[in-house]
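The complex appears here without one of its protein chains, the remainder shown in place.
In order of appearance the chains are A and B, and numbering begins at 1 in each one.
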Amino acid sequence: MIPLYWYLGLGLLMFTVGAVGVVVRRNPIVIFMCIELMLNAVNLTFLAFARYQPTPLPIGGLPDSWMSGQMMVIFVMAVAAAEVAVGLGIIMAIFRLRDNVDIDEMNLLKG
Amino acid sequence: MDWLRQVFWENEVGNALLRVLLFVLPILTLVPGLIWWERRLLSWMQDRIGPNRVGPFGLLQPIADGVKLFFKEDITPKAVDGLIYFIAPAVALFPAFALGATLPWGPNLKLTPIADVNIGVLYIMAISSLGVYGVVLAGYASNNKYSLLGGLRASAQLISYELAMGMALASIVLATGSLRLTDMVKAQEGPLWGAVPQVQNWFIFTPFGFIAALIFAICVIAETNRAPFDLPEAENELIAGYHTEYSSMKFAVFFMGEYAAMFIFSGVFATVFLGGWHAVPINWSALGMEQVAHWNGLLAPLFFLGKCALGITFFIWLRATLPRLRYDQLMSLGWKSLLPMGVFNFIVVATWILTTSLYGIGGGIATAVGAFAVIIFFTTRIAKSANANVEFLEKRTITMESGKGDPKPQEVNA
Partner (left out) sequence: MNLEMIQSFTPAHFLFLALAGIAAATAVGVVAFNDPVRSALCLVGNFFTLAFLYFTLNAELLGITQVVVYTGAIMVLFLFVLMLLNLGGVKMMKEKFDVKRVLGFGFGALLLYVIGAQVILPLNTITTAKAANDFGGPEMIGRALFTTYVWPFEVASILLLIGVVGSIMLAKRKV
């Protein structure tokens, strides 16, 4: 079988690329995409662990705890969907206000 | 013969190849015939003759068209976004053909579907949601404002109608209890309404299934960008929208994709609502006619194709009948009519299943009658109060001091 650390390595690579992108890029939509990339890297890691090392059934614990990895992925997807809907709405609102979406120039809250 | 059996039947890879070929080749060969059928039927409905010069009844017309398109010069405008412009037709064609991978067109599980997976309906939803990319990318890459508008319209339209389509399919999934399409066909072989064993229980005969079928049919037309929902490619508003800048074979590929999607969506409709590959909704085995049942199974692909043809004819008929919707009408139909209807239908199916499983069929009927009474009560109350409001508005007297037009300026005494 494919060793677990291959999946984890891919997840780590994607996460790192996403994190670097968040720091490096200036376009807020691309930064959003990088955040999505990081979330997906985490999803992949969750699923890999859920397949290879599921939580053993604890005595007196949750009956479905070995499904927890997949459940986590479902909730990450839901959160990502809500986040994108609101985030892109905010970007559109900023664009309507300022005609410019450079992240370095969004300093209205500066003291 | 023996080696053929060895390669295509016993060998797993060969068998998979056989399944794919048996599905894709008929579609590839039938799409030109589909174009001929659309042009002839449309011209018959519009009281014209249509293409009738090339071959008998103009049957070879699509081939002539294909040859013409193939030898035309392939013009790439200078300002396009090269790579995206090039891959957009391929991206448009891919989901149209991938869509049918879980569609069973016969009873033999060794030949069809390509993959009998336990997530068949979700697969169809997923792949049909990819159909938007071809249109959006073509619109963006063409660097033409009309194309861009077409792409924007397509993305908004497809996302909107996807939801209602999902709700329609979800109620059927709830009734079947499985996401597998072969299970859906099997569920429709049961006795009608659970009472008449001679007649098959096609979902379009059940009340909830009929509403779901209606929603699904409308959504399919919107998903394939056909009239009256062809706003992304409206020729008189957007000069053909997203494929304005495409010529030669690239243009033809877009058309191939659209017609293949039409074909396969008709197949999905037939599988989910019209009993799959069965010819007529009669259980031959229950009537004791095993011979007919046997032949029904043998001729299944023909019956499935016939149902697909029926669906396509419906598409063409709608195109000849209905004018194109305005964009706000399209959006309000999707969001304000189809989606609430789909959700309501879903809740009704869920409640029915819950009450019948808890209290038997009597409980289900009692709940239905009770819910119906409550709905009637509230709608009549609302209608009454609304009517009272209308009467009040009609009977009120509006007094105006100064006749028509603007009030005259008061004279000022000096």
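Everything that follows uses one rule, which is that contacts are C-beta pairs under 8 Å (C-beta built on N, C-alpha and C of every residue); 3 or more make two chains touch, one makes a residue touch a chain.
Just so it is clear, the model here is predicted, and its values are computed rather than measured.
Asks: What shown chains does the left-out chain touch?
Replies: For the complete complex, the undisplayed chain touches A, B.
Asks: Just one of B:18, B:92, B:132 or B:231 touches the chain that is missing; which is it?
Replies: Of all options in B:18, B:92, B:132 or B:231, contact with the hidden chain holds for B:132.
Asks: In the complete complex, the non-displayed chain touches which residues of chain B?
Replies: 81, 84, 117-119, 122-123, 125-127, 129-130, 132-133, 136-137, 139-140, 148, 151-152, 155-156, 158-159, 162, 179
Asks: If you put the missing chain back, which residues of chain A would it touch?
Replies: Counting over the whole complex, chain A touches the hidden chain at residues 1-10, 12-21, 23-27, 29-30, 32-34, 36-37, 40, 43-44, 47-48, 50-54, 62-67, 70-71, 73-75, 77-86, 88-93, 95, 99-102.
The rule is short, and it goes like this: only the chains that are shown with their structure count from here on.
Asks: Round to the nearest whole Å and give the separation of the Cα centres of chain A and chain B.
Replies: Here chain A and chain B have centroids separated by 33 Å.
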